[in-house]
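Missing here: one protein chain of the complex. Every other protein chain is in place.
== subunit A ==
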Amino acid sequence: MDVLFDGLADAIGLLVSGDQDSWSIMMLTLRVSLTATAIALLVGLPLGAALALARFPGRRVVLAAANTGMGMPPVVVGLFVTVLLWRSGPLGGLGLLYTPAAMVVAQAAIATPIVVALVTAALQQVDPDFRVQMQGLGATATRAFAALLNEARLPLLAAAMAAFGAVVSEVGAAQMVGGNLAGQTRVLTTAAVLATSRGQFSLAIAFGLILLMIAFGVNLALTLLQQRRTVPR
């Protein structure tokens, strides 16, 4: 139990003291996770909408692929991205491996199927008559789509939270493509792994608690956004 209390004390100490290393780890964690989530939303939202609203051959296969992607082991994604970004790999010339950019790529690849699958499910739940009504009222396709997104905004923000939750807590891919380089690609999860393997358990728990606080902060912001203007029934 001592380790847990020490960890809590360490977490508070790291936050209050303004320890430079811990702050840069926190900021990088936020930057990488938020960027990856944003990319996943940018890519996943239109894809999910197309899957929910359009009818084309192979649609169910794509949907099944997205649903499978939700459960893709991050370490597999990490391995793919690593091999692609290796110096000897097809994208080696970019020199991205072991940089935050590589971590963003891997994390976005992990989060995108989650967004696609959840957005598809969300938009399919909207009353099918809704679109017909909108068109009947003379709305343009863009306006109708915007109204549809607004109608489905609760589950859409839930998709954003799921995507953020998946990437901020992820360790396998972050370790592989980032390399856990001090001051460059070390995030809270990989810092916690390193502290654990060094036997610094209370420090590892401190990183874990800070990670929880960050995740809570972001999700609180998204939840407030989601629940705004919601009329109690």
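Quick note on the criterion: contacts are C-beta pairs under 8 Å (C-beta built on N, C-alpha and C of every residue); 3 or more make two chains touch, one makes a residue touch a chain; residues count from 1.
The criterion applied here is as follows: contacts and distances are computed from a predicted model.
Missing chain, UniProt protein name: "Tungstate transport system substrate-binding protein", from among "Na(+)/H(+) antiporter subunit B", "Threonine synthase", "Tungstate transport system substrate-binding protein" or "Zinc ribbon domain-containing protein". Among A:P74, A:P100 or A:G172, only A:P100 touches the chain that is left out of the view.
Per the touch definition above, the residue from A:T35, A:N67 or A:T223 contacting the chain not shown is A:T35.
One chain of the complex is left out; on subunit A, the residues touching it are 23, 26-27, 30-32, 34-35, 38, 86-88, 92, 95, 98-101, 103-104, 179-182, 184, 194, 196-199, 201, 217-218, 221.
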